[in-house]
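Excluded from the complex is one protein chain; the other protein chains are retained at their positions.
Our next item is subunit A:
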Amino acid sequence: MAELYEGFTLCGLAAGQSWENSGILGIEPGRDADHVIVTGAGSTVTVYKVSDQKPLGSWAAKQGQAVTCPAVLHGQTGEYVVVHDRNVLRIWRDEDINFEKVFKATLSAAVSRIHALPSSEPLVLFQRGAVRQLDALLAAPQQAVEEVLSEEEVIRWSSCFLEAEQPLLLFSTEKSGECFLYLQKLNPDVLHKYNIGSEGKGVCPIGFTATLENKCITLLCLYSSGCVYKLLVSLHPSAEGEQHLPKSLLLKLPVSKGVLHRAAIASLEEGHIAIVGAPHSASTGDRDFLCIWNTNFQTLQASKKLAGGTYGQLWCNAGKLYVTHGKVLTVLPYRCEKSSLAAALGKLKQTSTQEVMSSPSVLNWNSFPHEEAALQQRTGMRTRNSKWNLKSQATLATSINQVLEDIKGVSREEVEEVLEPFLSCSPVSPQFQLGLTDIAVELLKRCQADPGFYPQSVLARLTQTGRLSHSSCPGFLMLVLEKRDYFLAQLCLQHFPDIPEAVTCACLKAFLSVADADLVRVSVDLEGVSLMDGPGQSLEGVQNGFSPVLLEEDSCDVQLTPPKLDQSSSWTDVSLTCPVGLKKSALLNEIIQSSYSESFLLPHLKDLSAQQIILFLQYLQYLYVRSSGDVYTQLPGLRAPTITQIMDWVSLLLDAHFAVLVMAPEAKGLLAQLHRFVRSQVRLYSELGKIQGTLQELSKINKAQEIGLYSIEVIELF
């Protein structure tokens, strides 16, 4: 589940910017993750320390000079490189103050972009498609540059990678509605050209993002129709010459009307992409959103409304998204989590749990008034108060990592102490839900490594937040079972949405085999059985004059003669003592109510021993008698199993172990009783079937036709 954290303003946009143009040319990574180089806003280049929102240095070109490509940092020398007036290259260092006096080289051709690589010489991409390494270019600034692109072909986007110490440059061009892709390799100099193909009239690619993975470049392309296509560009193409690149539809954004104009895409890790300037739901159609989508499941993971309209500019650097909107450049930290089943459900599932789990908000050091922050961001004002907020924001972002560090290698008590403030605020601030999983996984690792370490109360607190799932921390439930922590096992069964059948079955096995005496000191949530009578209480199975009497005749007709008294076969009498203790029954009820798929559960059910099966069947029988004796099909209590769930489990157990049960002498009576249940159920349904026709007639009658104030009808009188 990806999450967008509360953003903050890095800088305001220059006053002269228009509706289309934000004035920002580009944002490039600085010397570490916390520094960025912002180019634009009146031909200036500014270096910011992001966490402090503070400019560290700013250089402006002379009046009349215009910076034409984003400045980059030469990673090896620590020099900044920028091009102004298309072909004038400038290189300077942090210490340089006067931009006019820094190194200057005039090139022979116009430069499109400079791409910096962390451990390699920067690449200069010329507007006509040629690529040079910076050092080679500086050696002879006036060297001739070849023309790669044809006339009227313009570069739209470019990106560079380093593969096996070999720099690569990927750029896309457009020529009269057709799109091409070039892959330029250096040393040796190889150029591949691809045709992306067009997507119908008026639909053009408006945003690109590429990642290099496993010697293959994945290019994601956002079209103005709202479709995101995935193109795989091999680094070692077999064929020569222009090739057609096949593309596959990855995601279709709900663009209800018109086409997208100003939108941008950025690929994040783990199959997530960020898109700005496109609506996230067809119903709103509002485009001023920054959204994170999971491309594997095509679910919306996070979205944020951007005040003041977007410009379709989006950069991603070191876990932060930079987006221009309104009059500000906003930094939004994000986090993407590994895809899991629970996370795949996306934002919708999460909001529903949040609603259910609405707990009183606790104000403490790391929660701050969201409303106020949002307001200040809208107005772009930076008061002292907002500064404080941003500071706490930074603390927040680091706190998860801090906590993760802190809980390593400390004792159980210390873990509790460390996590206490964290857990007390977690329901309030959604940005912590990802941290929760991390903490759970971390604790799990420690528990598995160190058998003596088992912070039960912390684990229970984590489980109770409802944000954990089995797929996000596999092995959790098994560990709990291993530790014979039935209280936590019950919590897990209640809160995990995605427990595999094998684990469910293991739980069942553990619950069935535990002795009632062992459960005495275990505290178990008895809500599921809260209103059930204690074991051994008999039932008056008569409600509204209805006495569920089992008839021995095979016919399904109702027999009006009362059953013989000596028969004691009024099946409500049978085994009305609960075969298991109260706590055990609460645990078993959780199993009965857990979700499962029959075909996956059946093989695991076969692991149960005959004794366990018989005990469970006896309990199910007891539940059935309890619930069917009642007019209401649900047992009292909030989480009591329904009669359908009970019957399904009986059927499953019988399916899995019928042969065993038939052979076991002690199961004979039980099977006979169950047979009676089935017969009574069959008869009930046949009786219901009989009145079905009558009821259908009733529904026909009730379908009162709508007659207005006036109608004309034709009747025939007899």
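FYI, a residue touches a chain if its C-beta (ideal position, glycine included) is under 8 Å from a C-beta of that chain, and two chains touch if they have at least 3 such contacts; residues count from 1.
Operating definition for what follows: contacts and distances are computed from a predicted model.
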UniProt protein name of the chain not shown, from "U3 small nucleolar RNA-associated protein 4-like protein", "Pyruvate dehydrogenase E1 component subunit alpha", "RNA polymerase II transcription factor B subunit 2" or "Calcium homeostasis modulator protein 1": "U3 small nucleolar RNA-associated protein 4-like protein"
Among A:Ala144, A:Ala449 or A:Ile712, residue touching the chain not depicted: A:Ile712
Residue numbers in subunit A that touch the chain omitted from display: 707-718
